[in-house]
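Here the complex is missing one protein chain, while the rest keep their positions.
In this document, chain identifiers A, B and C correspond to the written order of the chains, with residue numbering beginning at 1 in each.
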């Protein structure tokens, strides 16, 4: 089907698919482990699908502004790869899905040599964050923010300072992970500094349209189809999309691959960044989470869309 | 690139890529836990790539006859899905990669409700085997064999009786897994019977060309492009290919997805079945295994081929 | 306090302590994983304390006949030590408490070299059973039974055939453990045979008075104070009493040591064999179990008795 025709179908059907997915939210819960997140509207759901010619289709409530949370891990991984190369990064973080919770420390203790299994669990993402270059904490955070500026095409992106502070205050389990990694010589550098950078990029505020735009750039292997500019190296985008497929949806990634079949990364704010390779970028927000930490209604919606449009990669 | 042109490139380059991969075998070991398998030639390596028009390119030693081992799990899963439907099967086996060894029982004990994490680890494949329909053990094994007849286009496929007996005799860890599953009401039926069927389909003898043909049928969503016959339901092939991508190469599946980026399933005999969606089926044999249980030289060869031909799905 | 005086105190107080303990049963559950066991009376409680001169004090319902279950592990350990010596036995089973459930397989998989942590968890007791000498299964079971004849001073002890059959039928988790041990060359011999012997000695029927008599012999280092005959070697009794102290009450052994402070071994039938070193043997029965698998009322009663009589070893 041509993009034009598909967009027509989407424009027509997306609102009803959103309607059909909203009731799922009832079974989920808005994240509360970061107290600040618990204030999000429980049953909101929005989606934006962006085509390479700049045309987009949205449905539901896309005005929501939310923090990226784990979605940012996709791009800090790419930046760490750009700064250090594949060899250096994969000395310190593995490539395997774990089947464990995102903040589990089991495999760090049980499986030699104790490096995080992949860059999307917390242990891995904290390690990846520690590899971002910069003369100091501020410069490292600024370089990450600059990357998001270029990807979203926005001059300014705000941090949600309340969420950031909330994470800093309630981040003892991440602190535990970081010290474990440091004690095992996996994480180099100052734990407080690394966590400051880590919590900071998790608290960058975006909207569905921003996720869709970033997804579109991934869908086109790092080239921005709207401008023709290459923003990210193809190989690193490929690596990121592979991880999104095998580990992007926490320990429901396998199920998501079966049911939806698209690269995606979710965050506990309820956001999901997804994409159709070579075609579309997708941004979703639905704050009510299922027990694996993914947007309950958002996953349901993506399953409908992917099945109806026949978008699975598999 | 057109298939024609690609096949030309492959015909020219494949022999040298095989040559470049053979030395890897030195770092691996032929499987010995099934004593009979340890007799395979250590540094043999062969590959066959089959196009939808029936043309194929082979290189290395493709005359080797070997047992399918875990590769058969792809097709017993599809048969179980055909016999029971998705809902029934996924009540008893999950969809997630585990990061654990293929014969690990950790998650069975640690993660409620104690069903195997996916159909490709031993616990999952044994459970799947128990779901194959048939009035008795013989009929169930025959139905599995018949499926392989239709997929390979061969009237006869032999079991390697020595390997089968060797597995029966040395299969105490699989027996342990099966009784654990039975004790937790996941596996229904007689353990000895289920394991007989399980070990039997693992010991079906094939060659690279057979794997390539089966891979081709998966690449075309269950339709045999050589005959135009639909042999497998599209949805179940899609499910199988997704598992091949997330869990097909034991706990090196994530790394294989990054390095090769194709659906694949390996066996401890050193065989690998892979495919390029919509284009080719691939069969590889290289008995020397790396520490994750995959063909050392075979994985290396597939990485060269995929990168040179730009075949990664991601 | 002299034994005479103590027995006087016990005679006076024991009935009220039993009364005070019976209500605890409400919070527990009669074991149901062996269906046959679930028929036991929920709130029954009985205790017998036996002095070296043969005088005894009983309270509550001591007429109950029940299967020994795990209590038999104390004596199969001693018999295996008599048959094989310390070195041979402790090559195959360790000496450490585990903190895991009695039927857990975690440490078998996680901790090299994969031998059971101690002889009182199921994996360890099955291994110990496999070390009992005898020309065949019948002789091995008979030798175990003979040991209990000599220890109880009874010519005849019956098996509860219904419980035995119930365990055989529902024993898949133990079968899983046994095959795991066999697959790792820890258990030598035929799994079905070893489990037959194992389930058989678990189903020997006893009463409180029998446990008290066996406890008395342990209290006197293997010598029967009633006859002056040495029945068990002192060193092996010492080993058994040490395990009773560190691992005798499943993964509530540490708490029992703090609260009661006496060597003891419990079974899922609700029986507890305990002893005061150099002084008394104790038998308790109370079928309602707490969540660790020990008699809810029985543990409560022993805590009262030990604290009131100041019997803790520590």
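FYI, a contact is a pair of C-beta atoms (placed from the backbone, for glycine too) under 8 Å apart; a residue touches a chain by one contact, two chains touch by 3 or more.
The shown structure was predicted, so the numbers you read here are calculated from the model rather than taken from an experiment.
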Check: Since one chain is left out of the picture, which of the remaining chains does it touch in the full complex?
Finding: A, C
Checklist line | Absent-chain contact - pick from C:56, C:253 or C:274 | finding: C:253
Notebook entry, point to check: Which residue among A:182, A:201 or A:265 touches the omitted chain?
Noted result: A:182
Note to self: Which parts of subunit C face the unshown chain closely enough to count as touching?
What the structure shows: 94-100, 107, 111, 117-118, 238-239, 241-243, 245-247, 251-255, 257-258, 261, 263, 277, 312-314
Check: Which residues does subunit A use to touch the chain missing from this display?
Finding: 104-106, 109-110, 172-173, 175-180, 182-184
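Basically, only the chains that are shown with their structure count from here on.
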Check: Where subunit B and subunit C touch, do the two copies share over half of their residue numbers, giving same, or under half, giving different?
Finding: same
Checklist line | subunit A and subunit C, separation of their C-alpha mean positions in angstrom | finding: 55
Margin query: Roughly how far is subunit A from subunit B, centre to centre by C-alpha average, rounded to an integer in Å?
Written below: 32
Note to self: By the touch rule stated above, which residues of subunit C touch at least two different other chains?
What the structure shows: 110
